[in-house]
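The other protein chains are all here in position, but one chain of the complex has been omitted.
Right after this comes chain A.
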Amino acid sequence: MSTNLADPQRLATPPTFQSVSVNRRIKNGIATALVWGAFLVAIIPLVWVLYTVVQRGFPVILDGDWWQKSMSGLLARQQGGGAYHAIYGTLVQGLVCAVISVPIGIMIAIYLVEYGGRSRLSKATTFMVDILTGVPSIVAALFVYTVWITTFGLGRSALAVSLALVLLMVPVIVRTTEEMLKIVPDELREASYALGIPKWKTIVKIVIPTALSGILTGIMLALARVMGETAPVLVLAAYAPFINYNLFDGPMASLPLMMVNERNNPTAAGFDRIWGAAITLVVLITLFNLLATVISRALAPKTK
């Protein structure tokens, strides 16, 4: 009793709760250090690359000519000219690829989620898509080269590039669309059936709109990925320093191809163009990602 009076902080019984043990504090410290370490390992190269690209390329793309002119008629060591021809090539090859891949990819995903179930065809399709996801771009490019150019005897062209990109883009779209369709609750499908709405209309009018924002994000990310692919353009399209609007014939530039080409140009002009093309590609892909975010926000189901 006297001790209690002397020390009011001291309790008659031992406290139920005690401070965090040393052992746990050490474990917590180690885990925190590992997590931060992993974060730094990931972020340092990223910042470094971005800094290098921006520092070396930014002055180049500030020139208005960069966005409006091609390299037509310029000597390798001459400054000036622009990347218009390469930007056009990258965009058009990417878009043609998307126009072919998006319907195929979405329809495969619809089959897998809504109709396939656990059938053998569905399992086989999933397996093929998995394999296709792992195919390196150079293999896709060589496959198209073998079929399109060696077997059918058709020339190298932007369309051939797009076809190789389709092989890379379809599995990505199937995967993302499949995941998005799977998270649409079955209750919505049942609610629709119970109103006497046929299955196909339920898919088109209820399921797809509910999943649309996620599907579009997936498409944009897939597009961003294929626009940076180098192997297909190297194998399937020759570089053209001038503007070629023809999809079906002749050499056509693209940003990765322009960078490869200017790598062989040892002058200061070549150096500038490599970094200019690099930052242009980064900017284009960033724009696509931003666009994806904006569209998916606009289309996402709302509650307010």
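Throughout what follows, contacts are C-beta pairs under 8 Å (C-beta built on N, C-alpha and C of every residue); 3 or more make two chains touch, one makes a residue touch a chain; residues count from 1.
Keep this in mind: contacts and distances are computed from a predicted model.
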Out of "Glycine--tRNA ligase alpha subunit", "ABC transporter permease", "sulfate adenylyltransferase" or "Phosphate transport system ATP-binding protein", what name does the UniProt record list for the absent chain?
"Phosphate transport system ATP-binding protein"
In the whole complex, of A:95, A:128 or A:188, the residue touching the missing chain would be A:188
Looking at A:71, A:206 or A:292, which makes contact with the chain not pictured?
A:206
Missing-chain contacts mapped onto chain A
117-118, 185, 187-198, 201, 205-206, 209-210, 212, 301-304
